[in-house]
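The structure's right below; bear with me while I get my questions together.
Yeah, one chain of the complex is gone here, protein chain that is, but the others are all in their spots.
Going in written order, the chains are labelled A and B, and every chain counts its residues from 1.
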Amino acid sequence: MVDKIPILKMGRYLLLSIQVDMHDQLAMDLQEDLTEQIVRHSAKGVLIDISSLEIVDSFIGRMLSHIASVSRILDAKVIVVGMQPAVAITLVELGLELPGIATALNVEKGMLWLETHVNDDLVAEVESDEHRDTPAETGN
Amino acid sequence: MTSTETLPLKQETDIVIIRQRVRKAAEDARLGLVSQTKIVTAASEIARNALIYGGGGECLLERTFRDGRAAVRLIVADKGQGIADMNQAMVDGYTSGNGLGLGLSGARRLVDHFAIQSAQGEGTTVELWKWK
Partner (left out) sequence: MTVDSLADTFKQNESALLEQWIEAQRKAGIRSDLIDDRTMVDNSRDLLKVFIKALSEGGKDVEHASWAPVKSLLERLSQAQSRQGFTPTETATFVFSLKQPLFTLLAQQPDQLLAASQLVDKLGLYGMERFVASREEVIREQQESMLELSTPVVQLWRGVLAVPLIGSLDSNRTQVVMEALLQKIVETESDIAIIDITGVPTVDTMVAQHLLKTITAAKLMGARCIISGIRPQIAATIVHLGVELGDVITKASLSDAFQLALKELNVRLVSPNAR
């Protein structure tokens, strides 16, 4: 059994790949770990790769929904990528909808989505020579 | 050839084993990938139910035949409290989003034959078949 799911930091985003059978403890640890890292790194987006998952049941579904909800509150967008066709068909039949969770075919497209959907409130711009601001006091 | 194996259901790691064994049986029965995924997912749902709501129990996995085709048959039995209101339990719990639904109706849609027997105080037994 795996001890922990590794979470990778890539710029403003966090990436993680679920490749093993999740059980309660692992899921809880993951949620805690992820939440902590979103805050620590001020991450704006989370990409969850499930391309290795051959089975997604309601337990995993709930876990993904939970991660999405918590991340939203922490102002991070979540996208789930790589769902296998057989899994998608099964989820639809199961009636599990994953509402409010964005999805993409693969990591590349997922990153593209994050790039276009994540807004920065303040953009740090390097000061250039051209637009020297005139100080207010000199009364110019 | 018909063969049966008994799988314990006492802790979470047992669910993983059940999924693996059901997957193997489905593969051996030459079920398509989608059918395999469906029966394994259904097994996972029912087994988890039995563990969490029924206090655990055991599974019987049978490789057999139905309508002249190789089939997988899974019986999940627990000795828990049982289901008081079957109609209520079979109502879709997913779409309402509360996640508390027992997943029975969902699992039923995934398999080719579904049977459930339960009585208050007497535990629950669910039978799943997949052959298409």
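In the analysis below, a contact is a pair of C-beta atoms (placed from the backbone, for glycine too) under 8 Å apart; a residue touches a chain by one contact, two chains touch by 3 or more.
Please read these numbers as outputs of a predicted model, since none were measured by experiment.
Participant: Of the listed residues A:I5, A:I48 or A:M83, which contacts the missing chain in the full complex?
Facilitator: A:M83
Participant: Touching the hidden chain in the full complex, which residues of chain B are there? Just list them.
Facilitator: Here the touching residues of chain B are 1-3, 30, 34, 68-69.
Participant: List the residues of chain A that touch the chain left out of this view.
Facilitator: 81, 83-85, 88-89, 91-93, 97-98, 103-106, 109-110
Here is the rule we go by: only the chains that are shown with their structure count from here on.
Participant: Could you list, by residue number, the parts of chain A that touch chain B in their complex?
Facilitator: 1, 21, 23-24, 54-59, 62, 65, 85-87, 89-90, 93-97, 99
Participant: If we count contacts the way the header does, which residues on chain B are in touch with chain A in the complex?
Facilitator: Contacts found on chain B: 12-13, 15-16, 19, 33-34, 36-38, 40-41, 44-45, 48, 92, 94-95, 97, 99, 101, 103, 105-107, 109-110.
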